[in-house]
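In this view, the complex is presented without one of its protein chains, the others remaining in place.
Right after this comes chain A.
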Amino acid sequence: WLRHFCNFGGDEGRVHSRTIYVGHKSCPPNEAYIPPKFCDNRIVSSKYTVWNFLPKNLFEQFRRIANFYFLIIFLVQVIVDTPTSPVTSGLPLFFVITVTAIKQGYEDWLRHKADREVNEYRVSVLEDGRRIRKMSAKIKVGDILEVEEDETFPCDLILLQSSRDDGTCFVTTASLDGESNHKVRCTATHLQLLSLGPENLLLKGANLKNTQKICGVAVYTGMETKMALNYQGKSQKRSAVEKSINAFLLVYLFILVSKALVCTTLKYVWQSKHDETWYNEKTQKEKETNQYLKMFTDFLSFMVLFNFIIPVSMYVTVEMQKFLGSFFITWDKDFFDPEIQEGALVNTSDLNEELGQVEYIFTDKTGTLTQNNMEFIECCIDGFQYKHGDGSSETYFDKKEELFLRALCLCHTVQKEMGFIASSPDEIALVKGAMRYGFTFLGLESKNMKILNRNKDVETYELLHVLNFDPVRRRMSVMVRSKTDRRRFSVVTFFSLSVQEGYRTLCVAYKHLSAQEYARADADLREARLALQDREEKLMAVYNRVETDMILIGATAVEDQLQDEAAQTMEALQGAGMKVWVLTGDKMETAKSTCYACGLFKKNTELLELTLRTLEDGGRSREERLHDLLLEYHKKAVQDAPPVKLGITRLKLASGHDYGFIIDGASLSMVLSSSSEPNSRRYKNLFLQICQNCTSVLCCRMAPLQKAQIVKLVKNSKGNPITLSIGDGANDVSMILEAHVGIGIKGKEGRQAVKNSDYAIPKLKHLKKLLLAHGHLYYVRIAHLVQYFFYKNLCFILPQFLYQFFCGYSQQPLYDAAYLTMYNICFTSMPILAYSLLEQHICIEVLLEHSTLYRDIAKNAMLRWKLFLYWTALGIFHGLVFFFGVRFLFSNPALQDNGQVFGNWSYGTIVFTVLVFTVTLKLALDTRHWTWINHFVIWGSLAFYVFFSFFWGGIIWPFLKHQRLYFVFANMLSSVSAWLVIILLIILSLLPEILLVVLRKPRGPHARQVTLNCTAGDPQSPQSPARPLLTRTFSDESNTVI
């Protein structure tokens, strides 16, 4: 048996040491060992089970304030004698709860399915020397697992045995941290028993590469694995619209309470004057009730009577709109990527409208902006340029060229195992590039590098030293000795020069060393490597000494291919007023080149750089330098910038002066965590202000957590801008979770980002349509939905409130209970739902073409207080018109041509008819996109109302206590006066609306043109002269400040 003491300090939630019996061998009797209980390897991300679904879901739902409020109203109706039956609010509430429960149940079922897929994944377990296939969920701590190449580790393992000779194995952690390079892990040997480290640990979720199979012992399983611990429970994200709804709700709650208070007060004032009349005596119970209790229940009764002003059904309609609306994203064929055979994915439907509100985009570089696919484009040898394509046909190579290609083959850390493996993709690109010109790297065998040259000869070089790359030196070197000429030592160096034309450029240089020189360098290096103190500095000094007097041979240009239409997408997004920040873990040069390539930095962009390099210039302490630089940039970008008037688009500003800001991880951490608190806050502010005034910001060398920090910083800055993060790797997960909207790219680097995102799309280019078209439309739809809902309930309940003034504040409802209940559920809900699913006030092509249209709805434009007030005023106006129009008509209730009179239910029915028609027609006026569904639903709702009213009033319903509406509707229609008043009031109500449409300032010639284009029905209208796929604007390093 083996006993492991693992110690991975710092991992929160992990026991710092655990004892594991490998293979579950019984422990020796002499040792007092109580087998600890470890959880099994089951992954549970679902919330409910079949059994606890109902109670747990109900509990969750009633934690929502709105639902709880409706529950209280319902209970009040059940307990207190209220004007309306409990059914009126119970039925909608039941409906809401059921629909939400079904939706959540469905979502949880999907999670169960995903869990099952993971848990039932078959793995091989070695038990008593036999191999057993087992379900992943059944793995216990201490099991010995066998994992084969390309398989994913089902739990955290300690490597015990590898099929490779050297006892190592390679893993990729792409699905964990997004790094797709291969990492080496070593077998835990007996020598190491007491000091197992990360190099022995194989994390769940990582993939085994280039190793046939390994055996490992499970140490952490299930929810205790690193991956599960890293998985932060997705916190509920709430959209800006939802916050607006809550604010409006408070206003309406205030209106509701004040209405109830006014009525209660007036009731008692009225009662003091109008004593109990002989014709309407109180019941015994009423007489006995305590006066104050009576007042309280009266207040509650009024609350119940007016509670329809806070629309129960709004929640259900909003939920349905979001849920059903999100299907349009998954259904969109433009999001379908033939390569991966997948379309877009919607993980939460709660944030659809937030897609229309984005102000900041944080994008990952590798895999998101670029394809993470390096390609050797060209090289320059001795001043001559060679492009791929013309070089290979040439047969003649001069010495320089051969030297150059040989250098390419030697100076790298590439391993050859069924393809090339390296920690940096550009190394592979270079090796592959050399291969195209005839020099093939055959591999590294016990310190010997073999190269197949053009003449099909194998050249062998002994690798003596590798002088690793570091960002400060910005170069790497190797020392090799030729096997053929053993006295010849060479140093080959790559140094990254800069970024030109969007390519990553590396220079190649060499020098020959004499044996003495080598011996000295070798001694120095060995000494420095073994130094216990200042090892870094010492090494650096040696490196610098070695890498001098080099002879330049040439330069290479490697390109990280951009994603399709990356530049156009970025341009469109910037045109829509969004600021794009690139957050990458990559080197600054690479990142900068990408920024240039995709048009984030332009030729005339003045770059403000805040990196270790600029900080170390000038020879002063970093802290001081940071302070100075921040002030300087601030002066440049913020204070000196011409004041931008509102309304002037930023495009114009860009033509004047354009700033780009570059910061790296180290500098950022200095900004964020400066030594003194006041300084830190000041720096943060300065930093934010500079960044917000720059067109684009590039943050390089970011740790995943720092990405999230930046997002958080911007998110909480002034004005609380809406942020969006887009990334493809697990290293982007933190920022995807942090931002308001997280978008995952279904890229090569695993599914972590996709899983944690709110929306996932196959490619970056899809972001444009997702935001500009879908986001815009969703926002307009839901904003209108919200405003309309409040409006329609205000003018629904206002007549009821006014009626109290005419019925002695007795809580007499104006409308019949059926109408009260059905109004929001049946008569007026479908048209708005259809509207909120189908409306396209501007059609999709136009939205995509004119990205500036996105700015029209920025900053929650359709839910501002001004507009809310307008809708509220409209609701009040309509309510007044409905009530008093009918009130004046009823000054003589003899409305039929046979002299018969109408009663109170006729009154209510006339008001209600006017209400339903006006509210529906108001929506019809707002509808700009009439599909057959809109027609069907709008006219269908009205027809249904008429049909229902006939039906409801046509039968004596045995279950009803009161046959209030018996033939009321039919009789109403038999009265000409009722018809006339209904028509009059509908037209009068809609008149201001129509007038406003005409008087409203034309939305600019632009908008006009837009609508014209739109109606022309020409989806394939010529594209605006977009930039070519890759804009290779020449940009000079000199643009950089300093």
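Note that in this section contacts are C-beta pairs under 8 Å (C-beta built on N, C-alpha and C of every residue); 3 or more make two chains touch, one makes a residue touch a chain; residues count from 1.
We adopt the following convention: contacts and distances are computed from a predicted model.
Enquirer: Write down which listed name, "Cell cycle control protein", "GATOR2 complex protein WDR24", "Acyl-coenzyme A oxidase" or "MIP18 family-like domain-containing protein", is the UniProt protein name of the chain that is not shown.
Expert: "Cell cycle control protein"
Enquirer: Per the definition of touch given earlier, which of A:Ser272, A:Asn290, A:Gln341 or A:Asn455 contacts the omitted chain?
Expert: Of the candidates A:Ser272, A:Asn290, A:Gln341 or A:Asn455, A:Gln341 is in touch with the missing chain.
Enquirer: Where the complex has a chain not shown, which of A:Asn756, A:Ser906, A:Thr920 or A:Ser949 is the residue touching it?
Expert: A:Ser906
Enquirer: From the list A:Leu250, A:Leu705, A:Leu925 or A:Ala943, pick the residue that touches the absent chain.
Expert: Once the missing chain is taken into account, the touching residue is A:Leu925.
Enquirer: Quickly run down the residues of chain A that touch the omitted chain.
Expert: Those residues of chain A that touch the unshown chain are 83, 274-275, 277-286, 320, 324, 327-328, 330-333, 335-336, 338, 341-343, 777, 806-808, 810-813, 830, 833-834, 837-838, 840, 843-844, 885, 887-908, 925, 928-934, 937, 956, 960-963, 966-967, 970-971, 975-977, 980-981, 984, 987-988, 991, 994-995, 997-998, 1002, 1008, 1011, 1014-1015, 1017.
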